[in-house]
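Below you will find the structure I want to go over with you.
Here the complex is missing one protein chain, while the rest keep their positions.
Showing subunit A:
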Amino acid sequence: MAIPGEVASVSGDRAVIDITGIRREVSIALVEPVNVGDYLLVHAGCAIAIIDKQEALETLELLRQLAGNIHD
């Protein structure tokens, strides 16, 4: 199962991420250059996607609309 974590430090193609207080080194060979503070989706010891905050908020808005559509 994949889990999200916040990048605490970066060194070459490895990064240390913070997953609700637990730190773990992961490979970042599959994602674009990452920065401290980015959120990564990690699966089997490797980041497979950078999580986009703006998109997250837009999805939330879409869900609100979906729920509202039927109410109206």
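In this section, a residue touches a chain if its C-beta (ideal position, glycine included) is under 8 Å from a C-beta of that chain, and two chains touch if they have at least 3 such contacts; residues count from 1.
Note that in this section contacts and distances are computed from a predicted model.
Peer 1: Given the options "Hydrogenase isoenzymes formation protein HypD", "Probable membrane transporter protein", "Autoinducer 2 import system permease protein LsrD" or "Cytochrome-c oxidase", say which is the protein name UniProt records for the missing chain.
Peer 2: "Hydrogenase isoenzymes formation protein HypD"
Peer 1: What residues on subunit A make contact with the chain left out of this view?
Peer 2: Missing-chain contacts on subunit A: residues 1-2, 4, 6, 27, 29-32, 39, 41, 43-46, 48-49, 51-53, 55-60, 62-64, 66-71.
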